[in-house]
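Below is a structure I'd like to ask you about.
The complex is shown incomplete by one protein chain, all other protein chains being positioned as in the whole.
Presenting subunit A:
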Amino acid sequence: MPNGAPTKITQGSWTKGGIGESTLRPDGTLKVTGEFAYSSDMWHEDMLWGQILRSTVAHAEIVSIDTSEALATPGVYAVMTYDDLPTEVRTYGLEIQDTPVLAHGKVRHHGEPVAIVAADHPETARRAAAKIKVEYRELPVITDEASATAPDAILIHENRTDHHCGHVPHPNIVHRQPIVRGDVAEARRRADVIVEGEYHFGMQDQAFLGPESGLAVPAEDGGVDLYVATQWLHADLRQIAPVLGLPEDKVRMTLAGVGGAFGGREDLSMQIHACLLALRTGKPVKIVYNRFESFFGHVHRHPAKLYYEHGATKDGKLTHVKCRIVLDGGAYASSSPAVVGNASSLGVGPYVVDDVDIEAIALYTNNPPCGAMRGFGAVQACFAYEAQMDKTAEKLGMDPVEFRRLNAMSQGAVMPTGQVVDSPAPVAELLRRVKARPMPPERQWESSEGADVRQLPGGLSNTTHGEGVVRGVGYAVGIKNVGFSEGFDDYSTAKVRMEVVAGEAVATVHTAMAEVGQGGITVHAQIARTELGIGRVTIHPADTQVGSAGSTSASRQTYVTGGAVRHACELVREQVLEIGRRRFGSYHPAWATAELLLEGGKVVTDGGEVLADLVDVLGDEVVEIEREWRHRPTEPFDLRTGQGNGHVQYSFAAHRAVVEVDTELGLVKVVELACAQDVGKALNPLSVVGQIQGGTTQGLGIAVMEEIVVDPRTAKVRNPSFTDYLIPTILDTPTIPVDVLELADDHAPYGLRGIGEAPTLSSTPAVLAAIRNATGLELNRTPVRPEHLTGMA
């Protein structure tokens, strides 16, 4: 095992730490003090360093690749191109296997992997890669809907055979999902006001702090052990093994320390490259991207153009919504089809509208590939429909919160897909709560010593002492699905073991769940304590020696893998009680007649009578159970009408943003972003608040600063660094008061609701609404930059 590989973590005291308690993360202190071993910290004796050569142009035919000089570099062990791949499987992909392991004949986006190098020093590998000569014949770039669907457009992917290619209107469209319900033409006639809008959503990066990295160690049996920071071990495995020509049991994967993910690790990055080089050289190979490479090494959030029409009667009821959402998927499919499904099915927002006409598409272009990111299609739609709700309210002369309340969905509402929302949907209540909060004081920057610039737009840059500063307030609410949708078999697996160790009954929980910061590591231990009535729980490192846990995405892990852990614990408990009945049943009638519980390390009756100590019940026996667990099945959306029970569960959050805008310079200070969210049941309240605050901040980022800028003439990324891709600092992050509702969803374990994404949705439109309120500007794009606020774009 390499240095820095994960080890078992035992948590917990004797009786505390069940669900509902704010137990602390076992890795929290290590991370804060810099001692946590991230995937980039791993080290193995005799290891080599891998380096990827990436395309310098976005769209080109590869005329030739000359690796001779790189191969001749002292310290270089291997150089591989497409021609060196060991099997006929040379592409991969989450849903559509359209992504080349190494470019073949053509590159389709800036930064596409063309060749890989292994050397005994990272700098040697880097310099050798730079010596590889690639001759490109450049092709025109496709960068938007018009260029992608032009009659003579070059096809990004020729000869498509994927299961979407039959129903798309153009081969440069990955997937199209219409959703039609009711009669929009008829409803339109009832509308007293009609509001149209066109919106643009910029390309956001996940900007996780730990760049892509991992270590592949060749094994004696011809297989490989791969330690990597990822979001879904088994999905990686399914894509890696065929390219290597190995059966899946010879590619043994272990999750290494993950420094954030937010969707950006759902697709493969360096996994196959490291394995290829390790198998080729017979030596362990480590690959670590730097920040520059990381901007090219993972998919981003889809930029989008969104066209909306809302109609309403003068008493404030929505008559209809028409919309068209064009997502730019970039050069490869990644999870674009599922993002289309979300954007379309959630495209109206948490409102009751009987007559809808929705269309969402994702394009193939030569822009950077886009895929999963926190909020997944629902984020782009929420930005647009919430702007529309404000615009419509204004046209009606109504208060924007009151207008939302009049149209808010509640339990029993019917989605545009025809699906009935069959658990609490407290949309109006969430809005009421954020609105009822006291306002932060006016002119909060004033102190006895003058203006505190840290509280003003511009912050430490000292651009205003109050001049030009105007306050604005804005509201937004959003709806996000939880779990994988559209008929996907979205299961998880947990293995739970119970035994006596050193005179104490302990449990071990083993899943393949990727802990990326979401807190599953804490929650699994809490569930085991609650279900098994013991204190000490060990969390086994996540690996592929246990069944799939599914992805750490879609706000699903506490629901699905948490559900699997609970289910396995219940089965273990039954077996433990069975052992107890066998051993001690004859001593007390309650073993046969009473409902038995495990509490405080003992078997007790529901009346509280202690029957036996678990240590005595178990003795030398080990109880171990591995089981898959599934939530309710979902259905695909009809390809023509979009009808279908496509989603597992819905999650709702609302925000109120209070901003100060320097209207002369176009600089923004978000003063407060209050959030209210229904979480069903807070398994770990501290983690819940942390997730909501983090999601809120990520939403603020896309509102006022975060954007990958792609040159429309070349399709090249212009700002692949933290110097020019800005994420919020603590001075940009406002106070985030959080109001947590717990309205149980009876279909979910403990009534819980997935929480990680919903706050990312409504945060952005709330901030935009507040800036519009302060400036009176229309602001149809996000992020909003100083030049947009000053008319200098």
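Rule of thumb we're sticking to: a contact is a pair of C-beta atoms (placed from the backbone, for glycine too) under 8 Å apart; a residue touches a chain by one contact, two chains touch by 3 or more; residues count from 1.
By definition in this document, contacts and distances are computed from a predicted model.
Choosing from "FAD binding domain-containing protein", "Rod shape-determining protein MreD", "Carbohydrate ABC transporter permease" or "Fumarate reductase/succinate dehydrogenase flavoprotein subunit", the protein name stored in UniProt for the chain missing from the display reads "FAD binding domain-containing protein". In the complete complex, the hidden chain is touched by one of A:22, A:73, A:281 or A:790, namely A:790. Residue A:467 is the one among A:61, A:467 or A:621 that touches the chain missing from this view. Within the full complex, the residue among A:113, A:242, A:416 or A:458 touching the omitted chain is A:458.
Set against the missing chain, the residues A:235, A:398, A:639 or A:726 yield one that touches it, A:726.
Across the entire complex, the residue among A:101, A:665 or A:774 in touch with the chain not shown is A:665. For subunit A, the residues touching the absent chain in the complete assembly are 126, 292, 454, 457-465, 467-468, 664-667, 669, 704-705, 709, 718-719, 723-724, 726, 728-732, 785-787, 790, 792-793.
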